[in-house]
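The complex appears here minus one protein chain, its other protein chains still in place.
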Amino acid sequence: MIGNQMHNLCKELFPINRSLSGDGVRETLKILQRENPELKVHSIKSGTEVFDWTVPDEWNCKEAYIITPDGEKICDYSVNNLHIVQYSTPQELELELEELQEYLYSQPELPEAIPYVTSYYTPRWGFCISHKERQNLKPGKYKVVIKSELKKGVLNYADLVIPGESEDEIFFSTYICHPSMANNELSGPVLATFLAKYVKSLEKRRYTYRFVFAPETIGSLIYLSRHLDHLKKRVKAGFILTCVGDDRNYSYLSSRYANTLADKVAVNVLKYEVDAFKEYSFLKRGSDERQYCAPGVDLPVCSIMRTKYAEFPEYHTSLDNLELVTPKGLEGSFDIYTKMIDILENNFYFKTTTIGEPQLGKRGLYPSMTTNHTDYSEAFLYRNFLAYADGANDLIDIANIINVSAYILIPIVKKFKNYGLIL
Amino acid sequence: MIGNQMHNLCKELFPINRSLSGDGVRETLKILQRENPELKVHSIKSGTEVFDWTVPDEWNCKEAYIITPDGEKICDYSVNNLHIVQYSTPQELELELEELQEYLYSQPELPEAIPYVTSYYTPRWGFCISHKERQNLKPGKYKVVIKSELKKGVLNYADLVIPGESEDEIFFSTYICHPSMANNELSGPVLATFLAKYVKSLEKRRYTYRFVFAPETIGSLIYLSRHLDHLKKRVKAGFILTCVGDDRNYSYLSSRYANTLADKVAVNVLKYEVDAFKEYSFLKRGSDERQYCAPGVDLPVCSIMRTKYAEFPEYHTSLDNLELVTPKGLEGSFDIYTKMIDILENNFYFKTTTIGEPQLGKRGLYPSMTTNHTDYSEAFLYRNFLAYADGANDLIDIANIINVSAYILIPIVKKFKNYGLIL
Partner (left out) sequence: MIGNQMHNLCKELFPINRSLSGDGVRETLKILQRENPELKVHSIKSGTEVFDWTVPDEWNCKEAYIITPDGEKICDYSVNNLHIVQYSTPQELELELEELQEYLYSQPELPEAIPYVTSYYTPRWGFCISHKERQNLKPGKYKVVIKSELKKGVLNYADLVIPGESEDEIFFSTYICHPSMANNELSGPVLATFLAKYVKSLEKRRYTYRFVFAPETIGSLIYLSRHLDHLKKRVKAGFILTCVGDDRNYSYLSSRYANTLADKVAVNVLKYEVDAFKEYSFLKRGSDERQYCAPGVDLPVCSIMRTKYAEFPEYHTSLDNLELVTPKGLEGSFDIYTKMIDILENNFYFKTTTIGEPQLGKRGLYPSMTTNHTDYSEAFLYRNFLAYADGANDLIDIANIINVSAYILIPIVKKFKNYGLIL
């Protein structure tokens, strides 16, 4: 089962110390490269200007912990990399508990969870701790050690391009900048990895497929700064892969005006291929559609997720783990995305070749006898498909009009093409 | 009462052995010709290719029955022409009850009803029988006799054209291919017959009116094959007349995109001239809009019915009889269709001749005194009509905007034209 393979890859990537930049990102990309050797890793220097932004320094953290008055080591980065506020500056100091408190972050409503906190662009330091542990801290002197390094270095990202018959592209983007979290991090790059394998396995590819792995926000801006004209010209539909690993509901977050080919295929698949889904307007966005759908960029990008970021209780905490993300959840997303790929590959405008209905009966596509017990369901599907194959509708339009999944029309299209009944 | 006249004509036509072709069709058309002598009967030879179809052989049946082991004659075609499967091949043979069973058709959920079964394009034979009678059949040898004939002959249809001031046409199509059934057969040609009389009675006719009587599906295809260019050029609104005789609800089945003049007038009349109606999308079609609204044909054709075919329990059985179809039901349909004709005849774009509201009061169209007890309802109707008589709306558009039946605006239009208040 592909869900298990995906879950195993999540497991392998889980412990790595990813951040916006640094060794963890490179280590992650190396593993992804093993899965798809065509993956190309790129880098950009700290300080480079990217539109309105500047690439921040590279951050690496070797060690980070606190020694309690009793000599116990807590908040140990080597035990859980969420303990350190991302991009913490190096520290070695002693403070009273009261002073320490303002550098501690916990989440009272989830007392067991270590929260995830970042401060990429403002120098700071701090530790994340479960609220339960925090409440048990005794007064006294605490020793803080952060062996981190902020230096002019590089920020890394990667892309993978699988050529098709056309230079027009289907685009996927995911991020690789969060430490040990499963749904809101690893589910994305892992799904991207397996979708790339799926695309390569296709006998025939109409579209070229592009997969981007980059740190969120700054990474997508960097990618845009280097490929904007190409992407604007070539991308016909694109998707942000994030939070695709739990097995609760499905979610859909639209593009800026919810009117792109990506939205069209996503809504059809969600409406007819899953039991239920939640719809979020673009106002609720929080990932890289912020950049890809920005004015002047205007890529046709939306997102199908399982439970949307910021909408599940474990979000941005140590509880977003490999129990929350399941083989079944990952496989559900894989299934939805491969169906969208199949539909996009077959999404053409069709036109019937006959005037009036063709005689389906002589081709065995219509019951030869008319009684009140005849089952016409298949025949009606054929007739309805043909009625709207009038040159004005593509496959998804027809599916939407006749209230079915575009995916189930693919074999019907092949049948009708074989009979010469549509062009 | 016109409903009674219509019902009487149904009664006269009911016993005739109609099928897709044959003597019964000709006999039926002869009676309709007596009612409207301008009706022209046409024929097409068996084997003629019609778009993707071929005109089938002519079928006639002289006798058909089964002799039971007790010597009783059952399933006698001369008693009820539904007993024979339409287009049954000639037979004379003996079989055991068990063998016979596979040639019998009954409807367990309506045990008293003889179902209606056809097999036009695949050679077969069979008998239709009430389920109650079928269950009482005793084991033993049964003798089957079918004196039918399938031969190269002709298939017949007819049309009736009533010229108007313009060559633009209002089009009606109905079918004449079912044996003794009343709603899903006779109500259609009978309504067409009386609408033709109504149209001829009009003092002035803006439109030319065309009425087509043809076997369903193959008949409409034949008609299209011979008149396609003319119809595409001239037909401004058209209607399928079927199932217009019972007195249950009204139904509306739209054209392919529900956006034609026919749809527009139908929806306005149904919304404001009857208590309630059911709306069916084009996906639920089953009559000749399958051909008239097909891609490449694209005629502006929809359908107002009483209870829609396939939606009433008696459909396609011997219970679809002259008790189901009533004078009141037929007259209701006549009323709706003549109102649509009246509206279409008066459906122009109107434009007020004054700037600002005209002074209705000086023409007696507005209360001369303003109190809190004054009844403004008529005056408001006038004002609202004039407000939207801005050159951008036709009569039906205005009616829809001001939430009234277009039919009740016809006398108001005449009044305003007399006063020179609109062009």
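The first chain written gets the first letter, and so on, giving A and B; residue counts start at 1 in each chain.
The definition used in the following text is that contacts are C-beta pairs under 8 Å (C-beta built on N, C-alpha and C of every residue); 3 or more make two chains touch, one makes a residue touch a chain.
Small disclaimer: the values here were computed from a predicted structure and weren't measured.
The missing chain, though absent from the display, is touched by one residue of A:M181, A:C293, A:I401 or A:L421; that residue is A:C293. The omitted chain makes contact with just one of the residues B:P111, B:G140, B:P163 or B:G361: B:G361.
Note that of A:L228, A:V274, A:L322 or A:L381, the residue touching the chain absent from this view is A:L228. Although one chain is not drawn, the whole complex shows that of B:H42, B:H227, B:R383 or B:K415 it is B:R383 that touches it.
The missing chain, though absent from the display, is touched by one residue of B:S130, B:S303 or B:T352; that residue is B:T352.
Where subunit A meets the missing chain, the touching residues are 51-54, 105, 107, 115-119, 121-122, 124, 217, 220-221, 224-225, 228, 256, 282-283, 290-291, 293-297, 315-317. Residues 351-352, 354-359, 361-362, 368-373, 380, 383-384, 386-391, 402-403 of subunit B touch the missing chain (whole complex, contact as defined above).
Note that in this section only the chains that are shown with their structure count from here on.
Look at where the CA atoms of subunit A average out and do the same for subunit B: the two points lie 55 Å apart.
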